[in-house]
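Removed: one protein chain of the complex. Kept in place: all other protein chains.
Here is chain A:
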Amino acid sequence: MTSTATRPDPRPEAEPDAKPPLALGDRVFKALSVGSGALIMVALAGVFIFLALEGYPGLSVDEDFYNPATTFLGYAGPLLFGTVLAAVIALVIAVPFAIGIALFISHYAPRRLAVPVAYLIDLLAAVPSVVFGLWGGRELAQHIGGASVWLEEHLGFIPLFAGPAAKSGSTMLTAAVVLAIMILPITTAICREVFAQTPRLHEEAALALGATRWEMIRTAVFPYARSGMVSAVMLGLGRALGETMAVAMILSASPVVTLNIISGQSPATIASNIASNYKEASPDGQAVLIATGLVLFAFTFGVNFLARYLAGRGQRRMAR
């Protein structure tokens, strides 16, 4: 690209006429697709500019707004920590399930079972997050509260389960489990698609060497699907980081930084904190909340870039 742009063109007049004229349909379609592509960039830039302009004042307002901390970092830190903690635990729970279900659908289940299972999983994605919040807060929380007591008793030496266990179940663990259920469909759907696209040739190469089904999946399917699996996890992570209602309805938030996921004292997530406080906040308070939104935006962006880079590196190595 760059070399043709910098090299002087020997036939300057011939250039515009050199392209054959496009048919009307092609011109319309090109305009539509270029326009859509540009629009998404504009929208993204617009969101970023809004967050930066509106959130900037929030970085340095009166100390009271950062209560109980005194600086913006002290305020946003625990929230970011809570966001990441909830999302990471959700991923740890959801990803093995998602890969297992996807493999079941693409490689293990007979067709007449695979299709309905795939359909049910997709249906899970259609449940609104408020409904998940209600169910999580009222029903699931009680069971997890009970389980938390057991976890504290038997696995209390792990910092995650240090306790004291909250019997109500309004804990990080409950929120993470609900988040895991919410990100399961998208992660499963994408994994399923990439698994199903593994070239038959590679699968047969493994089978003909005497691979069992699991060995075939390990030698042929997973290497082929790797970058797709990263995308799937990233989309799940994106949803978990940004999920608002379910978390807001489950967590009883307090501004602490703790790995302890079964106690009643757990940090809120950025998104749920914005949702619970935005309406009642003064203009300065709102600016602070928008600034935390900017932090979330930047963080998600960074995580996505990192993941793309890691997935791409694997692929470049493969292509060389």
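Everything that follows uses one rule, which is that a contact is a pair of C-beta atoms (placed from the backbone, for glycine too) under 8 Å apart; a residue touches a chain by one contact, two chains touch by 3 or more; residues count from 1.
Note that contacts and distances are computed from a predicted model.
Enquirer: Which choice in "tRNA 2-thiouridine synthesizing protein C", "Stage 0 sporulation protein A homolog", "Phosphate transport system ATP-binding protein" or "Cobalt ECF transporter T component CbiQ" gives the name that UniProt lists for the one chain left out?
Expert: Going by UniProt, the chain not displayed is called "Phosphate transport system ATP-binding protein".
Enquirer: Can you work out which residue in A:Asp62, A:Glu139, A:Glu153 or A:Glu215 touches the chain that's missing from view?
Expert: From the options A:Asp62, A:Glu139, A:Glu153 or A:Glu215, the contact with the absent chain belongs to A:Glu215.
Enquirer: Sort through A:Val117, A:Leu160, A:Ala205 or A:Ala275 and give me the one touching the missing partner chain.
Expert: A:Ala205
Enquirer: Pick out the residues on chain A that sit against the missing chain.
Expert: 110-111, 199, 201-212, 215, 219-220, 223-224, 226, 314, 317-320
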